[in-house]
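This report refers to the structure that appears directly beneath it.
Shown here: the complex without one of its protein chains, the others still in place.
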Amino acid sequence: MTAMLNVKDLRAYYGQVQALHGLNFSLDEGSLTTLLGANGAGKTTTLRAICNMVRSTGAIEFEGKPIGARSTENVVRLGIAHVPQGRGTFTTMTVEENLQLGAITRTDKKNIVADIERMYDHFPVLKQRYTQQAGTLSGGEQQMLAVARALMLRPRLMLLDEPSFGLAPLIVRDLFRILGKINREEKVTILVVEQNAQLALELADQAYVIETGRIVMSGDAKDIANNEDVRKSYLGY
Amino acid sequence: MELFANQVLAGIATGAIYACMALAVVMIYQAIDHLNFAQGEMAMFSTFVSWQLMQWGVPYWGAFVLTVAFSFAAGIAIERLLFKPLAKAPILTNVAGFIALYAIINSVAGLIWDFTIKQYPTPFGSSPFLGSQLISTHQAGMIGITVLLLVLLFIFFRFTRVGLAMRAAASLPESARLVGINTSWMIALGWGMAAAIGSIAGMMIAPVVFLEPNMMLGVLIYGFAAAVLGGLTSPFGAVVGGFLVGIFENLVGTYIPGVGNELKLPIALALIVTVLVVKPAGLFGRPIVKRV
Partner (left out) sequence: MSAAEEVVTEAAAVEAVPKRAMTLGYGTSLVVLAALILTPLFVKNFIIFQMTMLLIYGLAVLALNILTGGSGQFSLGQSAFYAVGAYTSAILMEHAGMNYALTLPVAGLICFGFGFLFGQPALRLSGVYLALATFALATAMPQLLKLGYFEHWTGGVQGLVVTKPDAPFGLPMSQDMWLYYFTLAITIAIYIASVNLLRSRSGRAFMAIRDNEIAASAMGVDVALYKTLAFGVSAGITGVAGGLGAIAVQFVAPDGYTITLAISLFLGMVVGGVGWLPGSIVGSAFIIFVPNIAEGISKGLSGAVFGVLLFLVIFLVPHGARQVAIIAQQLIGKLKKN
């Protein structure tokens, strides 16, 4: 397998504060990778740096092309969808308008309608609510909407920032099941940042562990799940 | 009673001016989240451009179209040149920028076209409308244009992709960038559209208040008031607010004794503030729930 995303020596800064201290990692095409770490380890910053939403240095290559100098919207236009922390729902717009916004950069108008239907198949709850203002949805429904909106881009790579945050365990299971399906059936490469390490490791093929802005461990998700340190720190047994 | 009805009608006629301006105000507020104090001056300048074109022999509607196009381009240019560099500056610094822009446009227009009052033509004629002395065909035409603009804006925002992208960029810029929208250009586009709508407002207003560099001063204040009254998030509210302000103003002048022209403005503003105290987001605005 070839690496779809290659990150070398990524350093990111918030003002004077350095949040990432030279990250190196890569994502294989078609893989589902998880990035684990405690609060403040730099997980969110890593995702934001890929989309150029924080000041960063280092080399980021997507499908062989350097993307470090591109603005956020131009990174997205390459087919990198980012589901941000807090979901970024357009609360005053309807569910359907949110989905249309996901496809706003696409020019194949005919397929967009079909894709919206496909999203309703993945997430039936959205179909029931498609004329409702997105702000009236529950947290779980908004997360579904955020994932669906990202998929409307027909992304090659999808970045998810703590999709389980604030959701009931059953809903999280459901969401992760759908993510797995999307990864397998639609061949979307996925990088998911999680604090719910157990679930993330069950789902993922690859895993990275990040601590205070540095990657401290990487490998097959199964091996990581069996690693004693990881078990103690992140899985709690 | 007849006096009352007549005054309301006259109020609607003047209100159309404010409605037109309020629409431009709401437009820019949607795009950039500030009230642009220079909006009126931009409209005034555009109106002078159309006047100049007519002086050079361009027919009315030709001048109209050219002016709208010019204003659209000029609005974008102003944003790119002067306000894009201030995008990261504090809000109050941007407001100072609007004041500076106001001073520049007013002064330049005064130098080019001087401060004497000029007649400005109307395409609708100025005979009484449907036999009423209080509302002329021009004012009726102005109301028609305002309503038409409102409908066009509604269609634009509701049914076009660019309209959808603009709404997204205005409500949540970061999320908008994450779906691939170039929010910076959306702001420029908002400026362009606001300037174009403002130019239409100016060309409609000029036959009523006459053309001169300070013609928009009072209009803009009432336009702001109308936009705020109607709710800054709602173009429909802005138009209704415009008519209400016009009616307010006329009734205050008629029924409250001792109110000369001087006190009309403060009293109208005081009434609006009273409404705002009761309904802080305006009559048709979306209430905003703040979170920690």
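Things worth noting here:
Letters A and B mark the chains as written, and numbering starts fresh at 1 in each.
Everything that follows uses one rule, which is that a residue touches a chain if its C-beta (ideal position, glycine included) is under 8 Å from a C-beta of that chain, and two chains touch if they have at least 3 such contacts.
Since the structure is predicted, the reported quantities are computational estimates derived from the model, not experimental observations.
From the set B:L9, B:L66 or B:L82, the residue in touch with the chain omitted from the display is B:L82, counting the whole complex.
Only one of B:A69, B:I104, B:L152 or B:I256 touches the absent chain when the whole complex is considered: B:I104.
Per the touch definition above, the residue from A:G40, A:P66 or A:G135 contacting the chain not shown is A:G135. For chain B, the residues touching the absent chain in the complete assembly are 34-35, 82, 85-86, 88-93, 95-97, 99-104, 106-108, 110-111, 171, 221, 224-225, 228, 232, 262-263, 265-266, 269-270, 272-273, 276-277, 280, 284, 286-292.
To be clear about the criterion, only the chains that are shown with their structure count from here on.
Chain centres here are Cα means. That of chain A falls 43 Å from that of chain B.
Note for the complex: chain A touches chain B at residues 51, 53, 71-74, 76-77, 81-82, 84, 88-93, 97, 100-102, 104-105, 149, 153.
Those residues of chain B that touch chain A in the shared complex are 161, 164-165, 167-168, 171-172, 174-183, 286.
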